[in-house]
Each structure stands twice: as C-alpha cells, then as structure tokens.
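Note that this complex is displayed minus one protein chain, with the remaining chains in position.
Here the chain labels run A, B and C in written order, and each chain numbers its own residues starting at 1.
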Amino acid sequence: MSGSTFGRIFKVTTWGESHGAAVGAVIDGCPSGVEIDEAYIQSFLDRRKPGQSKYTTKRNEPDKVKVLSGVFEGKTTGTPISLVVENTSQISKDYSDIKDVYRPGHADFGYDVKYGFRDYRGGGRSSGRETIGRVAAGAIAMKVLEGLGVDVYAYVNQIGDIKIDYNSFDRDEIQSNPLCMPDKVAAEKAGVYLDELIAQKDSSGAMVECIVNGVPAGLGEPVFDKLDARLAMAVMSIGAVKGIEIGDGFDVVKSKGSENNDEFYMDEGVVAKKTNHSGGILGGISDGADIILRAAFKPTPSIFQKQSTVDNKGNDVEIEIKGRHDPIIAPRAVVVVEAMVAMTILDMMLLDIKL
Amino acid sequence: MSGSTFGRIFKVTTWGESHGAAVGAVIDGCPSGVEIDEAYIQSFLDRRKPGQSKYTTKRNEPDKVKVLSGVFEGKTTGTPISLVVENTSQISKDYSDIKDVYRPGHADFGYDVKYGFRDYRGGGRSSGRETIGRVAAGAIAMKVLEGLGVDVYAYVNQIGDIKIDYNSFDRDEIQSNPLCMPDKVAAEKAGVYLDELIAQKDSSGAMVECIVNGVPAGLGEPVFDKLDARLAMAVMSIGAVKGIEIGDGFDVVKSKGSENNDEFYMDEGVVAKKTNHSGGILGGISDGADIILRAAFKPTPSIFQKQSTVDNKGNDVEIEIKGRHDPIIAPRAVVVVEAMVAMTILDMMLLDIKL
Amino acid sequence: MSGSTFGRIFKVTTWGESHGAAVGAVIDGCPSGVEIDEAYIQSFLDRRKPGQSKYTTKRNEPDKVKVLSGVFEGKTTGTPISLVVENTSQISKDYSDIKDVYRPGHADFGYDVKYGFRDYRGGGRSSGRETIGRVAAGAIAMKVLEGLGVDVYAYVNQIGDIKIDYNSFDRDEIQSNPLCMPDKVAAEKAGVYLDELIAQKDSSGAMVECIVNGVPAGLGEPVFDKLDARLAMAVMSIGAVKGIEIGDGFDVVKSKGSENNDEFYMDEGVVAKKTNHSGGILGGISDGADIILRAAFKPTPSIFQKQSTVDNKGNDVEIEIKGRHDPIIAPRAVVVVEAMVAMTILDMMLLDIKL
Partner (left out) sequence: MSGSTFGRIFKVTTWGESHGAAVGAVIDGCPSGVEIDEAYIQSFLDRRKPGQSKYTTKRNEPDKVKVLSGVFEGKTTGTPISLVVENTSQISKDYSDIKDVYRPGHADFGYDVKYGFRDYRGGGRSSGRETIGRVAAGAIAMKVLEGLGVDVYAYVNQIGDIKIDYNSFDRDEIQSNPLCMPDKVAAEKAGVYLDELIAQKDSSGAMVECIVNGVPAGLGEPVFDKLDARLAMAVMSIGAVKGIEIGDGFDVVKSKGSENNDEFYMDEGVVAKKTNHSGGILGGISDGADIILRAAFKPTPSIFQKQSTVDNKGNDVEIEIKGRHDPIIAPRAVVVVEAMVAMTILDMMLLDIKL
C-alpha cells in the first residue's frame, strides 16, 4: 500500500490524484543553501503542461507550483521542501462510461483487486498528473546537479518508425517543437504520422533517450544498487515505460566482446574511452563517459475506438472512451525522464560522499 | 559504499569476493515454517556452477552451500538464514597482468576511483561469484513462492542472431542443453556460433527471457514501487545486463494503442485478457496474466585478444587477459535471473499482505 | 539532511516550519477502506492547539486540517494521504532578540553548524508546530488501531514533585483538566506549582505515561527492531523528551530477578501474567499484557529570565526571550505521545502480517 517515496538520501514523496484537490511532493534530504525559487521550478512544470499543441490534451490547467516549506530567504534550509500544485480543472462530469468498467491498457482492474475500490474519476495515482510532483522535485535535483557540473537532458528519438538523424542533432529543437525531437525534419514527419493516428482514433508509442554529462567516474554501488539498476527502476517507474536500456542496450545481444568493450586511453592526462558502448556505466559504476539510456513508451491506452472489456460485476462489455487524451505520451514525459534521472544521480552522489 | 542488500521484507544481503575465504548471503525476513534443506538450495547452485561444459570456465569449484542459522528441525525459524559457500579454488597465481591495469569492459577503473584501491585478484564484488549468494537466497524465495502457486522460470532465447523457435518451445530442454535454450535446434546452432567465437578469442552477447506464472492480479504499487520498476532494478543489478523490457518491450515504440491494448474478457467467471502485450503488468500492478520480461546480456568482457587500455599510473598499455573465462555469460545467468525475479515477486507479495 | 520520515509500512513524512506558509504530513502505506473525515482528525489536533488555558501559549491558531489526497467518498484509498494545516498566525515581528543569538536549551547553535544558516523566526523544524503533522497522522493510525481492538492513551502522571494517585485514576479527567492529568486533585496541586513558576518567569518538567491495551502477544522483532526499541525511538524523537522507559523502567536497576519476573498463568484458557513488571514487552516482543511506557519531558527552555549565551559572531551576550511560550511542555505533548505510539504499533502490526 506504500511505495510513493523515491531515493535514499534525496528522498521524494509524491501524493495526489488527478481529480483531488491538489497534487504535490515533499523532498526530504535536499542539501541546505541551494538557491531555489518558484519560477525556476515552474519552468520545468511548464514543459509537461497540457494544452500546448494538438498532440497534448486540452485540459486547461495552469499547474502553478507553490513552495510551502524548506526554503528561506531564497535558499533551501536542508529541511523538507513541500511543493503543491492545485487541481483547478476538476470539472464535474459524467463518469458512467468508466466508473464500473476496466479500461484496456490501464491499471483499473489491478487497482480494484488491490485496494478493494478506486477513485473512478481518473487514473488515481496512475494518472499522468502524479508526475507533477516528480517534475517539481526533479527541478530542484537539477539545480543541485548544475552546481556539481552535471547536465541531464532527454528528448524523443523515435516515434513509430521515424527516428531522429543524429547528424542533424540540434539540442535547441528539443524545446522548440511540440514532439520534443532534437531534429526538426524528423519531428515534422512524426507530426504527419500522428495526424493520421488521430484521424484513426488511435495513438502511438515512442522512445525517449536521456544523456547525463559530467558524472565523474566511480559513482554507483557494485551489487544491488548499481547505478544502472537504480536508473532502470527510476525510469521504469514512469507510467507507460515498457523497456529501459543503457548504452548499446539490447544490441549487445548480437554483439561480440571485441566490439562491445570500450578501450581506455589517456586523453591529456585523463582516463578516457575510445567508444562508449557501455553508456557510461561498467559493473554498475560510472566510467566517466556520458551516461546514455533509452526508454520505450507504449502508445496512450486511452483511444477513442470502441474496445471490448469487462466491468466490475463480471460482464463482458464494450467501452468507448471520451474526453481529453494525448495521442502520444512521450513528448510530455521527456521532462519526467529528466527528473527521474536527475533525482537518481543526485541521490547516489549524496549517498557516495566520502568521509 | 553500501548497496549489498536487496528487498524490503524478504531482505537479502550478499557478501564475499571471488578470491576471499568464502561468499555468502544472509536472508532476513523469510517467513517461518518453510521446509528447507541444503540439498534443495544446492540444486540451484549447481545450475550456475562452472566447469559443466566447454562454454563455462574450467574453474573447479564444488560450491557447496552450508546453512549456518535460521533453520531448525528442517524448517525456517523466521530469523536470519546465513548461507555460506567456501572458495576452494583460490589458486595463488601471478596477477601482474591485471594488478595495475584497467581491463576494458570491466569495473576496474571505476572501482579504483570509488574505493581508492581494489582487490586486484578478481573482480571483487563485481565477480560472477557474488551471484552465488543471490542464487542460494533465490532458491529459498522459490520454495516459498511454490507454496503460493507461483512458478518462475527463465531461459536463453537468443544468442547473437540465433533465436529460439517458440513453436518448438520445450521447457525440459532448458536444463538439458549447456546453453539453457528451450529449443534443441537453436541451441545446437548457437553452439556452432560460440565455437567460432572461441576460436577467434572472442565472446557473445545473449538474451534471457523470464516467465512468472501464477501471480494474482493486484500485486505492485502504483508509483515508484511499480512491480515492473522493482523487477527492472532487480534484473539490471545482475552484472552484464544492459537492458530490460516487459511484455512487448521496445516493440511498443512502433506499436499503436489499438494494437498494444489487451482487451479484457470473462473466462469462466474470471477476468482474463485476449492478448498479453503488457507482459502481465499494467500501471505497475499485475493484471493476472503471465509476467514476461527479457534481459540483454553483453558479451563476456574478458576476451583473450590483445586490447589497448591504461594502467593506474596513467600510462597507455596493452593487455592480454589470461585464465578461465566463459565465452558467454547468459546460460549461467539464467538461474540468477530466476533468483532475482523470485526474490522481487516474493518481497512484493510479503509487502502487500492485507490486514 | 533528511530524517523526516517515520515508519516502514505506515510511513509518515512531516514538513513545515512554524513561520512558513503551512505545516503538514504525508502518510504513505495506510490500508485502503478506512473511514476517515477531517472532523475526526481535527479532534486530535484540537487537543494540542495553543491558547486553551493559561498554561499554553496565547498564539491564536485555528489549526484547521485539510485532507488533500488519499481519501475518496469518505474512505482511504490506500494511496498517500496529504494533510495540510495553514499557519495563519505568522505575525511579522522583530526577531532582533534571537536572530543572531543561540537560545540556551534550544537547537539554534546545532542548526547553524549543521545547515550553515537557519530560519531564525522560530525553531524551524524543531518548533512544536512540527508535531501537528504527527498528530494528524497519528489520528489516522488511531482509527485503524481502533478497528483492530487496540486502545492507546496517554496522560501527564507527574509535574515537578507532584505525582498522580493511581487509586484516584480517572481517565475522563485527562481531557477535562488543562494539565491532562487523570487525577483532578493532583492537577490542581500542579496548577498551583505552575502558577509559582510563571510568576518566577520559569518553567517545569513533567512525565507522560502511555498505555496501550489490546496488542496481542507476538508483536515485535527479536533483534534491532524490538517493539520497545521502536517505541523508544518514536517517543525520544519528540522534542524535549530526555528519557523513555518501559514497564518498571529504571526501577529494575534495584530490582531482583525474583521480583522482576512476571509469572505466567492460565486465565480462562488464555496465557496471562500475574504482574506486569515487563510493561507488556519481553525480549522485544509483546507478551499480551498492557504496554506501559513513560517519557520524561524537560522544562520549556524558553524562559523569560535573563540568560547568558553567545551569538553567531562568537560574542558572549545576554538574552531575554520575549513572546509566547508555555510554562510546561507535557500537557500539549500528551496527544503527540499517543500519536507516536499509535503509529509505531500500527506500523509493526502491518510489518508483521503473516502470509
């Protein structure tokens, strides 16, 4: 019945449902003296805000964050930071279409078995709005990491069959096009593909890639708390993620040791690697190269086609979902991936400080 | 400096290095009254024992487990179970080839940065022998799960380009052929491929698939402790794993909602699904279908070809690794995957018990 | 920098400072289906509210609790319960008396060393207002325990030299007199004593006793997580507590085995004890008798006499504290003790559920 806290030292607890009064997060374990203001956190929340393009739901939420504790005279005090975002768009509507029916691709059925009942007005804690707390907390982790020289950024690198061209990689594009792809041409193609799916009342999967630059070698624990293991948990805990890989990832299956090993060499007095098949992590410990990970996001399960399912009385029924739903999850999840990765990296850095 | 404990309720702590006196595990939180004997645990350890085929190192270790506590008159007492396996094959040898040199594809460099020095006689805690403790503990988790009607099994489903044919799936084959593939023909083809690689002093990657049958719907926590997030961490914590996916995994990137959603239907009074693209988990909670996951294992990094690297004085050097090393990691890791999955499932079942 | 979360399964995180926007708590791990409303929680908060007698500060706070998540249609959903109480009485005042000066008996000095700076407007997280979150969460724990037949109640049993007479023990008195003593006569005597101290600008220590009835035998873990060890941590974590004892407590020092051992006997088919020197716990595990514990509360450190101290520039200075401060801490802390004990007992019951 628990599991809403993430981290060992930099601990984040999120709370709130999509149709309750508010959602939020409490961060316990943030170092003191970090300069933080609401505008900074807000800039991260604005990146996951709905209603910004035709590919995101029209739910009109300002998602304004308030800091209720833990910051004094513009700096973190080292005590818990409480962050709250009110749910202003809880329009009362008719839930009869989903109240007693298990939506395919959603956790509704599991919820009912687990808890005995559920808040049928939305996905409960499985709602995408739960990630607001993650993003707000992630913004603060990012700020601390910035001071430590660590840079975390993510983007959509594939939608359906359309992949970005790494030769045209343009980091500025990530926040410029609605699909958060660092390649304008690919984003346009993907837009056409999504338009077709929208017309078909369907939705698309996608891949998000995340890069972490600046993590020094030596971070991570060698056994259960491997850096990649912690990252895998962090990213897989985002709803809709069905796979996570580091460096060459699943391609290693077809690879040989002579290809996959990254040879070390001295680069102006510093240990460096000629390649980065490892994605910056060897044996669970960072090797000084960029950390590279990818997550597979499934297509939005809420589609507007008629689907067969069952209700909570044990009847076979049909369902036609109404309302506001993105035809693709990944673009708004980019900042969520960044948040989860940033919190993981910071948490492990705090855990690893030497005497 | 920590991170050697896994689990919340069924907690396993492993200890020991490949070249120390022994390796072992302590399990805290095992329910009382479970019938356990050393022979049962031994049968799991024997599956990861070296020297059983030409694809596994000839290091001759009996790997005999001793139970030092927590079992009385054949049953677990509910108190910590201490499991120890002596390292009998710690032949003294010349380590000058690796003492001061960072092996490509290994954690040596990260270790030195992290700890200031390392036990250069083997991989330290990154050694495959660390998994002995996991397998012994996993055997006990398996025993408890058996009593709960849960069946966990894994196998190699791909080596290089060679995939098993699911139409020829034969579970008995898993423990019959040295590559742990449930398809005799595929195993033979893969054997030929590995023979070539051995001749080239090279190694191969592979994929392991794991099935969990019998997990009731409703297991898992909806936010950070999603069932798939916990499984991802567990499996990614196995050395050499570079990717983990659930159900359709990375294929969801190209999929559409109308394809990926599993429709529910009533099957003789029980909620069932027509397909299982989700791999048994929706929104982090089990949906009652088989849990399906796959892990990508990189090729053994210890290859016998000459490689460029650096030493711990900052010199560019060449290394030619000697000794005993498997040309493929996955077959001996199959039982490790089973162990990690079993411990995760049991731990979450214990965590989820209702008042 | 962390440490604001309590519990393993029933996990409570408190946040907020006395002079921030609000204080609150998030409960993760509460079972689903528990009937909860704000009025019920409010009734607990009202017991620690200031301004109710001449022995409590006149700070005029309504301390109204709002439930922001985790409750749907009057029942807990099993997901995090977010509780918030606004600080309405943050009157801006002149803090020059305490801004740079370390108040004797307070954590000011330790805070500055630990965090580098502090919110000088109040005690920060050491403020008594932090316990609002504990009491709100404790109210919910109480509700769950009620359903399990467990009854937790505390009271002041000694102020200065004045002890209650157990022959006149009257539970109804606890919430009837301002000193929360279950003996009207003792409360009146203590009132006279406190009046003297107020006149002398001084304050008094006191003892709080807590009884838990209805805990079945067999609760608690035999080693580090002994039931009494967890209770000791819980109660000692309340500001101003300097000692905690179980059963005969410090009297055991002078006792003999023949006196201290409680003999068992059969009482209508049930194992019972002739005496309860153990205070309901043997070897860290409940023995079925009432759990009895006592906590020693130091006198309020904020007294109005002139005191010598130092400032944060390293000067010897004098301080004369102004403002609103109770002459005794214990009466308002009674409900905090109940809350901490209830959360501990419930958490261990949830941790101990059998397969």
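The working rule: contacts are C-beta pairs under 8 Å (C-beta built on N, C-alpha and C of every residue); 3 or more make two chains touch, one makes a residue touch a chain.
Predicted model, so just to flag it, every value in this text is computed and none were measured.
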Touching residue (missing chain; options C:122, C:182, C:299 or C:331): C:299
For chain B, the residues touching the chain missing from this view: 1-5, 9-11, 13-17, 20-24, 26, 28-33, 66, 68-70, 72, 75, 77-82, 84, 114-119, 124-125
Positions on chain A where the hidden chain makes contact: 8-9, 31, 79, 144, 148, 222, 349-351, 353-355
Residues of chain C in contact with the chain not shown: 1-6, 14, 102, 104-107, 109-114, 123-126, 130, 158-161, 197, 200, 202-207, 216-226, 228-237, 239, 241-266, 269, 271, 274, 278-279, 282-288, 296-303, 305, 307-310, 314-316, 351-352
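The working rule: only the chains that are shown with their structure count from here on.
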Chain separated most widely from chain B, comparing mean CA positions: C
Chain nearest the global centroid, as defined over all protein CA atoms shown: A
Between chain C and chain B, distance of the C-alpha-averaged centres to the nearest whole Å: 46
Chain centre separation in whole Å, for chain C relative to chain A (CA means): 39
Approximate Å spacing (C-alpha centroids) for the pair chain A, chain B: 27
Residues of chain B engaged with two or more neighbouring chains: 222, 351
